[in-house]
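Take this structure, written in C-alpha cells, and hold onto it; I'll ask about it next.
With one protein chain held back, the other chains of the complex are shown just where they sit.
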Amino acid sequence: MATNTPEEMLQEARKLIGWETEPVPSRYPVEYDPIRRYCHMVGDDNPLFMDPEHAANARYGSVIAPPFFIRQTSGPGPWPPRSQEIPTASGRVLSPGDRNIVLNTEFELLKPVKVGDRISQTQRLVDVYIKPIRLDPKTFWLVNETIFRNQDDEVVATMRNTMVRHRTPEQVKAAGDAEA
Amino acid sequence: MDETMTTEAKREQRYWDDVNEGDEVPGFERPVTPTQIALQVSGSQDFYEVHHDQEFARAGGHPDIFVNTGFTTACFGRLLSSFVGEAGWVKKFHMEMRRMNHPGDVMKLTGKVIRKYTEGDEHLLELEIWSENERIGVTTPSTATVLLPSRRQATS
Amino acid sequence: MADKTPEDILEDARKFIGIESQTVASRYAVEYDPIRRYCHMVDDDNPLFLDPEYAATTEFGSVVAPPFFIRQTAGPGPWPPRTEEVPGVLAQVPSPGDRTINLNTEFECYKPIKVGDRISHKQRLVDIYIKAIRLDPKSFWTVYDTIYTNQDGEVVLVMRNTLCRHRTPEEVKAAGDAPETSSS
Partner (left out) sequence: MTTEVKREQRYWDDVNEGDEIPGFELAITATRIALHVSGSQDYNPVHHDQEFARSSGHPDVFVNTGFMTASFGRLLSSYVGNKGWIKKFHMEMRRMNHPGDVMKLMGKVVRKYTEGDEHLLELEIWVENQRIGVTTPSTATVRLPSR
C-alpha cells in the first residue's frame, strides 16, 4: 500500500464506479415508536406521523414515516454489534486517508414509507475523484447512492451523499504532500 | 422557546394555486440545548462521539460538539412536510452541510418559493430552504422540489 | 395552602391511600426497536431480546422485552405533548413541595411481555408519611403501586416506588422549617 500513490489508488477506486452491493435488509419493520422519537427530536407534532387513528382516516390509511426517516429504519442499526461488516461500495474504495466527513445529502422520495414496511437498501458508487481540502491536498471525494426498496421491491427513495475522505495532518506530513 | 406550529395549522392543506414565487416557507427554531443534543442522539441513533462528547470533539480540533446530518435532515423534513401537508409530496431534497451548529446556537429553519411550475399534470414548486444561526448566518443551504395539490384538480 | 402546616396537608393526602387511578392505555404496542435501544443502553446483546429468528426457537416463541422494560413502553411516552394530563393519583395528592427524587423501586414479575403486546397501567397510592431528608425536614415520602396489564387483562407486572417529595431550600426557609443540622 505504501508504494501506491494517491493517483494510483484513485485509478483502482474508479474501477468500482457503478458497482452495486447486495441488498441489506433492515433488522425490523418500520415501527411507531422510532418515528415518534424522530419527530420528538425536531419538535414535530404532525399526527400523520404519530397518531394511528388520525392516519387511518387520512390520505395513506396508516401512519407514514416523516420524509428522510428512512435513513434510521433501514439497515441493522447501531446495536447489537455485527459479526461481520455490512459491505458498502465506498467501503471497498482504498484511499490514503480514513477520516470521513459527509457534505451534501440529496433525497428523491418516490413512495410513502408506512409502519410495517420492511425496507432494504443497496449502495452504489457514483463517482470518486481527488480534490484538495484545507486538511489534505489529496482528499478523496466519494459520491454514493443508496437505493431503498420496500417489501414489494418498489424503490421508495434514493439518497445521494457526497463524502470526503481525508488523512490526518500527521499522515499528510509523513507522505510529503505539503499543501499547495 | 420552540415556535412549534400547531397541529391545526398543519392540517390545513396548502394548494399550489394559492402559492406565489417569493412566498416565505413558514419556519421554526431549534435552540441547540443539552436536551436537544440528547434528543438528537435518541432520534437519529447516531452515536458518533463528535456529536455529543465535548472532550472528544475538541480533541478532534472542533471548538465544540456539533449537530449531525440525521438531525439536520429531520429538521428540513419537518419544515417540508408541514409545508406540503397530507395531500402534497416532497419529491426531491438537496442539503449542504457547509457550517456547523454548536451548543448555544439557535438554528432557524426557513425558506422561500423560488419557482412555481407544472410538469405534465404535476403542480410543482421549487423551494430554497436553509438553516441559519445568529453566529454565522446561513449554515446549511438546501433546495427542495415539492408537489402540491391544485384546486383545479380537486374540483375536476 | 399557606396557612396549612405540612401535618395538615398530610392528613388530606392520606385520604388518597387505596384510591386507584383510571387505567391508561399505552400509545403503541410493544415494538422491536425500542427494546433494541433499551438493550443498547446497557450493552445487553441477549438474542432473546433482539433476534426474532433466535427468539422463535425458544419456549417464548417470539422476542420478549427485557425484565423491566415495561416502564418505557406503558403510557403515552414523552412526545407529542398531551392536550390533557393523564389522570394519575399522585398528581392529586397534595404535598408542601413539588421536587421529587425517586428512592426505592420494586418489581414483581408475573408474565413475559412480548413484541405486539398492548400494555395498560393504573396507579394506587399505598402510603404517605413525613420523614426528614437533608434538604427538607418535612419531606413527603410517597409509596405507590403501578399495576401493568396486557391486552388479555392479565397483570404482567407490579411496580412499587418510593418517591420523596421535597421543597426547595428557599421554600423550607420561607416556611420557617430549618433543616435539621444533625443530618448531612
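In order of appearance the chains are A, B and C, and numbering begins at 1 in each one.
Basically, a residue touches a chain if its C-beta (ideal position, glycine included) is under 8 Å from a C-beta of that chain, and two chains touch if they have at least 3 such contacts.
Every value quoted in this text rests on a predicted model; they were computed, and no experiment measured them.
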Could you tell me which of C:6, C:77 or C:137 touches the chain that is not displayed?
C:77
Selected from C:66, C:80, C:97 or C:137 as touching the chain missing from the view
C:66
Which candidate, C:14, C:40 or C:122, sits in contact with the chain we can't see?
C:40
Going by the contact rule already stated, which one of C:19, C:103, C:155 or C:174 would touch the omitted chain in the full complex?
C:103
Sites on chain C contacted by the missing partner chain, in the whole complex:
37-49, 58-60, 66-69, 71-72, 77-78, 101-109, 135, 169
If you put the missing chain back, which residues of chain B would it touch?
33-35, 37-39, 41-42, 45, 47, 49, 52-56
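FYI, only the chains that are shown with their structure count from here on.
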Going by average Cα coordinates, which chain is farthest removed from chain A?
C
Quick note, more Cb pairs in contact for A-B or A-C? It is A-B
From the C-alpha centre of chain A to that of chain B, how far is it in Å?
19
Using CA atom averages as chain centres, what separation in Å is found between chain A and chain C?
39
If I count partner chains per residue in chain B, which residues reach a count of at least 2?
42, 45
Among all residues of chain C, those touching at least two other chains are 37
Per the touch rule, the chain A residues reaching chain B in their complex are 34, 37-49, 58-60, 66-69, 71-72, 77-78, 102-109
Residue set of chain A touching chain C in the complex reads 27-29, 31-34, 36-37, 39-40, 45, 50, 52, 77-81
Chain A partner contacts - residues on chain C that touch it in the complex:
27-29, 31-34, 36-37, 39-40, 45, 50, 52, 77-81
